[in-house]
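Next up is a structure, given as structure tokens.
Here the complex is missing a single protein chain, while all its other protein chains stay put.
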Amino acid sequence: MAYPADFKYTKEHEWIKSDGRTATIGITSYAQESLGDIVFVDLPKPGAEITAGKTFGSVESVKAVSDLYAPASGTVTDVNGDLATSPEKINKDAHSSWMIKVTLKNPAEVNSLLSAADYEKFVAEEGGH
Amino acid sequence: MKHPTRKATRHVNQNEGLIFEKSSPGKAAWKLPPLDVPEVDTAKLLGEAERKDLGHMPEVSEIEIIRHFTRLSTWNYAIDLGMYPLGSCTMKYNPRVNEVVSRLEGLANGHPYQPEKISQGALRILKTLSDCLIDITGMDAITLQPAAGAHGEFTGLLLVRAYHESKGSARKKILIPDSAHGTNPATAATVGYAVENLKSDSRGMVDVAALASQMNEDVAALMLTNPNTLGVFEQEIHKIADIMHAKGGLLYMDGANMNALVGKVRPGDFGVDVMHLNLHKTFSTPHGGGGPGSGPVAVKKILEPYLPTPVVITRSDGTLAYEYNRPQSVGRVRAFYGNFGMFIRALAYTLANGPDGLRQTTEDAVLNANYIRKGLEGVYDLPYSTPSMHEVIFSDKVQLKKGVRTMDIAKRLIDYGFHPYTTAFPLIVPGALMIEPTESESKEEMDLFIEAMKSIAAEVEEDPEMVLAAPHTTRVSRLDEVAAARKPILRWKAENN
Partner (left out) sequence: MRYLPKSSADREAILKAIGARSIDDLFAQIPAEYRLNRDLKVPRQMAESEIVDWFRERCRENGDGYTSFLGAGAYFHYRPVIIDSLISRGEFLTAYTPYQAEISQGTLQSIFEFQTMISELTGMEVANASMYDGSTASTEAVMMAIRLTGRRSVVVARSVHPEYREVLATYAKHQDHPVTAIGFGESGRIDLKELEKSVTQETACVLIQSPNFFGTIEDVNAVAEIAHKHGAMLVVAIAEAVSLGIIEPPRHADVVAMEAQSFGVPLGFGGPYCGVIATREKYVRQMPGRLVGQTTDRNGKRGFVLTLATREQHIRREKATSNICTNQALVALMANIFMTIYGKVGLKELAKQNLAKAAYAAQQVGKRGKVLFSTGPRFNEFVLETSEDPQSLNRKLLEQKIVGGLPLKKFYPELGNSALWCCTELTTRAAIDEAAGVVAESQSKVRTSEEVAEVVR
């Protein structure tokens, strides 16, 4: 499974693409596969503050709900309105289905996250149970 | 079907649309007697508040209604048709005398606010049931107000909170085993407590060492189910109770599994301070397609002052009354007194059994679960070797090798004429098959069930695809739950039809 090299990843299966000031956040292909058919995504509104490591929303399949954990802290500038009507887009292509865009509070936070290679390794270990 | 079942056969079954699809103006199933008082000018009396239009409410005749609901009923499985192996649901026989006595006019037509003088019969029912349940549970007092199990849990935790507040601090946390039913943590949160998970040990029981280390003065209570959701009795229950009590905490018991205990052992005797009962499980009140239930909460003396108001008391002249003057009460959890209709049924069940019947019922419940365990051992994986009480848990470990999961096996069981067992619960057993036959099953019905489960296991080996696509013989095949959740259609609309 290819994980974009220009993304960083969390152990909770979120990805973040940062340009040093702003960032785009979504969930990984592995996450959508574990969840199954996604039926609803609960996201914050523009202007909301998110904090690294804390939940900022949730994603639902028919039988389960998963919290979304912020990879970094910042202020939400944009929310992907497509996901309200077509949450299945995440199942089709999780890495292109961004959820929120933020202005980063501490851009350096992103550096300590997993690289694509590290994340791939992490997923392989976790999946091997 | 490669392995035909003796239990069920396909049969012509009636179709039926939505009632709105049958409606047409002028049809009627009602007739009111003539008014014996003067007619009123509704426009004058109500002005702007008068309703002009009842929209798309249906207009149909009586026979259409009878056929409509009769046809619908034939699409349902029910206890009256056969066994429900659902774990922790206790799907036992719903005695019909219960239905008859609850419909006696003097009970069915009683208004909750009618004067105590003409409610002595109702009060006697409340008191008698209360006394029976108190002795069955080994507790000291009880409230019948909560409307269902979850409501009972809520009430029980309110009592826990009130107790701790009276001692100076409500405390912060409730400990809940990871094997618990989802209502437990949800309830704790509604009462303002944080939830801390308690891991189970390798036998699926409470890890007593973990409990000892997690118990402190911030913990208000431990919510326990006993026997636990694996159907196993917590043998160290006295140690568990002692650990809680030593640091001023309380032991709450979820009474969902009382069907394994009635007449044999009493929670009050093994250290429980507060517990709820499910009249719709243990005490035979009907499930009715999903309610109503009733969730009385029994308590030890220390919690009695906090019970919801009113409580039933006996006056010095022997008459019964509702007592409202209870300054330490947590308040009301619902209007009126509780699901009175369910009290009548639960009491009728208790009277039909007597002490011997209740004990025999519990013995048969445990006997039956063990019979099924024996019958399916070796066919399905048994994750825990601890002895089972009234329910047994298998897992789909063996069948998973062929890509077949517990839910698929459950769906295939439908083709054999049974309702599925409980799938995917408890969470600590991946791929669980949770089976509780109850005492209401004959050896014959259980043999048919065992035969069906064995047959399915063989089908998994020989033709897993067929099992994965089950059920094959129902009116509707597997329904698209994803579409239902993504774009919910929650009502019929005239414009769409």
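By letter and in written order, the chains are A and B; residue numbering begins at 1 in each of them.
The criterion applied here is as follows: a contact is a pair of C-beta atoms (placed from the backbone, for glycine too) under 8 Å apart; a residue touches a chain by one contact, two chains touch by 3 or more.
The structure presented is a predicted model; accordingly, all values stated were derived computationally and were not measured.
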Per the definition of touch given earlier, which of B:330, B:376, B:393 or B:453 contacts the omitted chain?
-> B:330
Absent-chain contact - pick from B:70, B:166, B:216 or B:314 = B:70
From the list B:55, B:168 or B:318, which touches the chain that is not on show?
-> B:55
Residues on chain A facing the left-out chain by the touch rule are 39-40, 60-65
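What we mean here is this: only the chains that are shown with their structure count from here on.
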In angstrom, rounded to a whole number, how far apart do the mean CA points of chain A and chain B lie?
-> 38
Chain B contacts chain A in the complex at 481-482, 485-486
Provide the residue numbers of chain A that touch chain B in the complex, in ascending order.
-> 37, 39-40, 60-62, 87-88
